[in-house]
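Supplied in structure tokens, the structure appears directly below.
A selection of the complex's chains, in situ.
Per-chain numbering from 1; labels A and B assigned in written order.
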Amino acid sequence: MAEARPAAGPALVVHLEGFDGPLDLLLELARGQKLDLSRMSMVSLAEQYLAMVENAEALRLELAADWLVMAAWLTWLKSRLLLPAGSAAQEEGELAAEVLAERLRELAAIRLAVAWLGQRPQLGHEVFARGAPERFVTTDRSQVALDLPGLLRGYLAAMRRAAASRRYRPPPVALWTVKEALGRLRDLVGVLPEWSELARFLPEKPGGALQCRAALASLLMAGLEMARDGQLRLQQAAPFGPILLGQAQPEETGDERNRP
Amino acid sequence: MSETDPETEILAAADRTDALRLAEAFLFAAAEPVSARALAPLLPPDQEPQAVLAELAGRYAGRGVELVEMAGGWQFRTAADLAPRLRRVISVPRRLPRAAMETLAIVAYHQPVTRAEIEAIRGAALAQATLDALLELGLVEPKGRRETPGRPTLWATTPVFLSRFGLGTLGDLPRREDLLIEPAVAQAEFAPQA
């Protein structure tokens, strides 16, 4: 090794830089031996590799980790292969050498495939397609895609947005107001019977219990207001007893005597 | 002429064939029309480019592709009579914009409904263009007026709406209570702003 260095030194360095990784160099070296990849001497291959890497190192070339890993591995391989044939360690080396040879064969096959592809006429390099293709496809975008899921998504989106933009407001309770009670009683002025129970003048469908009591209260308020103006009369015989409502007496208008 | 050596004649014919092949390939591969001047350097020196182009054009006459002279040079073009038969129309339906789809859904579920009500439910203004688009597609139609001040137009979906969505009747739409499961969403529905 040492004697080869002075002569081949700089050339080898340039050479090394041109390789895409250690396998690349190994394949080149194997080819240099002009040997069948399956029968080549792994020992001599390893020696050549180590010589080149050592040389590169001497020239302070920055070596990538994989170059050094390969160097270490080849050193190990060489040491095994140099052991007497038949020993377990030597067989281990033979096995490892076969693995390496297989990898080199694989890479060699790829190189040959590249050469095969490379000699084929490539589109855009040796053969050319139509330079000005014509398009006869017209795109019609007048149709609208409609689907039910889309419609429902739209509805939900609108509802959700509406929900998000609204502040909470308790639903208003529909109650029969004093104003409405006044209107109802005024309509009845003149056709009122002599005396009848206040509750009979409730609207037909006041709703639930709450609406019922509210309507009764509104009716009482309206009755009190109208009695004050002498438009009708109210009377109650006993506390919590039924409240009776009656026709106003014309001469008593404005008089509040009849009110309990 | 008559004294031309037969060998010279054969060579000339080969040259012509070569020139025609080259011109054909170049015209085919070129992205732009090729002028006689651009073709000249490619041809054997004794071949006149204009004549080569004319001969090539003659060979393509009546074929599916023709060599035509246009501004700036010669170019292969599809024969004019074939173009209509080669034309294919690909339908790429567009999607309805979101606002239109939402409006359509609200009309479907709340019809008959006024524009103000649609806006209240969506919580957003309804652009005239959106309503116009739905009208144009025949998906909604006016359906009388509400007898309130201003007599606003009422909107409803059309039979086209049903057929486009594959519905037999409006009753085939999923129930609102099956859709509006979240309380907040349902809430909004029960308290529409005036």
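Just so it is clear, a contact is a pair of C-beta atoms (placed from the backbone, for glycine too) under 8 Å apart; a residue touches a chain by one contact, two chains touch by 3 or more.
Only a predicted model underlies this, so the values are computations on that prediction, with no experimental measurement involved.
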Chain composition of the complete assembly in this structure file: A x1, B x2
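As a convention for this text, only the chains that are shown with their structure count from here on.
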Between chain A and chain B, centroid-to-centroid distance (C-alpha), Å: 31
Chain A residues within the chain B interface of the complex: 128-132, 134, 136-141, 143-148, 150-166, 168-169, 171
Sites on chain B touched by chain A in the complex: 25, 28-32, 75-78, 83, 86-96, 98, 101-102, 104-106, 108-109, 121-124, 137, 164-167, 174, 179-180, 182, 184-185, 187-191, 193
